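Just below is one structure, and these are the notes that go with it.
Shown here: the complex without one of its protein chains, the others still in place.
Labels run A, B and C following the written order; every chain starts at residue 1.
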Amino acid sequence: MRLLFSCQDQVGIVAKVTAFLAARDLNILTLDQHTNETGYFFMRLVIDGKRTAKLEKEIDKYLALPLQAQWQLTDSSRQRQVVIFCSRQDHCLSDLIYRTQSNEMSCQIKRVISNHQKTKRLVENAGIPFHYLPINKETKPQVEQKQLELCRDADLVVLARYMQILSADFLEQVSAPVINIHHSFLPAFVGADPYRRAWERGVKLIGATSHFVTEELDMGPIIEQDITRVTHRHSVEDLVRLGAEVEKAVLARAVRDFVEDRVIVDQQKTVVFK
Amino acid sequence: MRLLFSCQDQVGIVAKVTAFLAARDLNILTLDQHTNETGYFFMRLVIDGKRTAKLEKEIDKYLALPLQAQWQLTDSSRQRQVVIFCSRQDHCLSDLIYRTQSNEMSCQIKRVISNHQKTKRLVENAGIPFHYLPINKETKPQVEQKQLELCRDADLVVLARYMQILSADFLEQVSAPVINIHHSFLPAFVGADPYRRAWERGVKLIGATSHFVTEELDMGPIIEQDITRVTHRHSVEDLVRLGAEVEKAVLARAVRDFVEDRVIVDQQKTVVFK
Amino acid sequence: MRLLFSCQDQVGIVAKVTAFLAARDLNILTLDQHTNETGYFFMRLVIDGKRTAKLEKEIDKYLALPLQAQWQLTDSSRQRQVVIFCSRQDHCLSDLIYRTQSNEMSCQIKRVISNHQKTKRLVENAGIPFHYLPINKETKPQVEQKQLELCRDADLVVLARYMQILSADFLEQVSAPVINIHHSFLPAFVGADPYRRAWERGVKLIGATSHFVTEELDMGPIIEQDITRVTHRHSVEDLVRLGAEVEKAVLARAVRDFVEDRVIVDQQKTVVFK
Partner (left out) sequence: MRLLFSCQDQVGIVAKVTAFLAARDLNILTLDQHTNETGYFFMRLVIDGKRTAKLEKEIDKYLALPLQAQWQLTDSSRQRQVVIFCSRQDHCLSDLIYRTQSNEMSCQIKRVISNHQKTKRLVENAGIPFHYLPINKETKPQVEQKQLELCRDADLVVLARYMQILSADFLEQVSAPVINIHHSFLPAFVGADPYRRAWERGVKLIGATSHFVTEELDMGPIIEQDITRVTHRHSVEDLVRLGAEVEKAVLARAVRDFVEDRVIVDQQKTVVFK
């Protein structure tokens, strides 16, 4: 099982938590911790043992309450349920399907929601339910309600090149975190058509950024980024093609880190225990 | 010798230029060409042979005039004269001194101009003239006149973490191209204090950008960029330290490419023949 | 169309070839050339125009014969026919199928040959013929005959993690080049089980190498290589998983470069015009 634990820093947190575990004969497989610049403490433990309701109660009573901590205990073997949103482009979607079905990532794609029919065959061939929900200005509120229902049992919502902006209402109501892949090296090229703008600026590297979605466009906490080299020989189309490689890799790493409980949001940033 | 040649694209340019060279028994060692999206053609040739006034006249007459081309023929063995501007930080300066003095780069640092005394010893120990020119709002016009005089014989001006903005007047009057190293992955974090802003944004990669200096701050044509990975564990100071590595490498590559005549400005971008 | 042209270096080759093209009103889109250390010259041209039998005859007569050159003119729009060999692991196969079917690479997977049934569904779902040819010591000669027949119309044979060694006989008889992906950074860890050996050695980077297959195991000309970072935390299984990413990327780049006529074998090495 995995324990995420965070609270105001003070002497003895690690000692308290690890003594608590040792007293219950639970061996620590991995321990990572971090204290940020404001003195807030974050810890991730991988523990050899099974999560039980009793253990959770005891963590609450003996650790979380006295330390005023936020915490979460997860069963390492439980597959997280992921709902994917996409539009026309299928490279990220197809990559995530391959990785989950080959057990490279410990999660299950529960369903795919798209405002286009284009990926229907790919999704259904993989045995995954596909929901076609076209969307426009007028229908947006109702469609988002349907989307919310379809996300109710999700542990994670992934926007795999979903070309619509989710409303503040949606983000407030959705119970699972939402991870997006933006096709630029944020904060460069926020918003639409980043590859064209990168090409016009004549950059020598292009990138992709996976981040949590918040109300402000492309401004949520960054989970992972990567880049690839380009030259004057590359057209916008080349950038799109080369960038797709980076998008796939970056989104897959972010989703993988999330489902392994490696990612903690720290205000506008993330702690990612690799 | 090296020939840079650019003109409006049309059938037969390469044939004309290479036939011209073959007729003079000049062997081509390297040929690189590129046509941009507006149909403008760029070519770089490394030619086995010596640059002569006669050859230049003939290029002008038989190639440049008929093709309405811009061109430049340089002696590969001639060391370019570089004037470096710096302020307090010496990592890029020190790196350029080492590289030029170990003959890793085919150029000579003619002199160093700084608004601080801090690097004086380093520069003079290396046998390079050091000019201390402190600068403030009031003295800027006069100081820039002195700087211009000291740049009169330069083939290239390098801003090696020079923390002053050159005026539009200076840029108009200076005869050599000016290359800057900006300590961010442009166009992210234009302007001051990019490492702090990168840290506040929580990016997972930081970068550096070498570009030609134009009037608009940090908006000149990009020559080279690179990045390095950072995590939540890194403080602003760590970013400064890790970024310094990238700055050194990126600036050195840009200067090296420039002195080897590999860089051609193409409107707001560069063609860099690697 | 694309022209690959190589011969002993001498003054005027580029002039001759480009004049020949200009005289036929054929515009050069890209020209790359290289002369190796023994004075052998290689050139790749992308030419705006259609390949015709007449043009081929003229190239032969006016260029290849006088210069004693080896050359090849290909139709850029013609999709190369690729035959893929694989065994149990499907990450490279699946990646190549996605890339060809999304038109990211200008080639067609004609058929897949495997000594295991495992990838049959994946291949047939994609509408590609699948040939199950189990192999053992006794049956190897006959099976290789069948494989040869299935490769007769191939422009390229790709070993996408095919875990059998092709015999010298097969390599002599097969008409198409054979490209392999080796799951190490050659020449480190030639042969079997490279990830385990990399882990035992405690390397900090693991890699993959795509190369032409020659009789000597893992010693053919290298086309492309890449690496990824690993730490003491990674198990052999992690190396296999992380390495799979690199294998996919490296093999895809090698195949793409090959089908775009960017790769020329130069004795034990390759020239790859990027």
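In this text, a residue touches a chain if its C-beta (ideal position, glycine included) is under 8 Å from a C-beta of that chain, and two chains touch if they have at least 3 such contacts.
From a predicted model like this one, the values you see are computed outputs, not experimental measurements.
Note that of C:Lys54, C:Lys137 or C:Arg201, the residue touching the chain absent from this view is C:Arg201. Interface note for the absent chain: among C:Leu148, C:Ala188 or C:Leu242, the touching residue is C:Ala188. Subunit C residues in contact with the hidden partner, per the touch definition given at the top, are 34, 36-37, 185-189, 200-205, 207, 221-227, 231-233, 235, 266, 268-272, 274. Contact residues of subunit A toward the unshown chain are 9-12, 14-16, 18-19, 21-22, 25-33, 35.
Taking the whole complex into account, subunit B touches the unshown chain at residues 90-91, 94, 98, 102, 104, 125, 241, 244-245, 249.
Going forward, only the chains that are shown with their structure count from here on.
To overlay subunit B on subunit C by their CA atoms, one rotates by 180 degrees, a value rounded to a multiple of 5.
In this assembly, A is the chain whose CA centroid lies farthest from the centroid of subunit B. Averaged Cα coordinates give subunit A a centre that lies 41 Å from the centre of subunit B. With centres taken as mean Cα positions, subunit C sits 36 Å from subunit A. Looking at subunit C, no residue sits in touch with two or more other chains.
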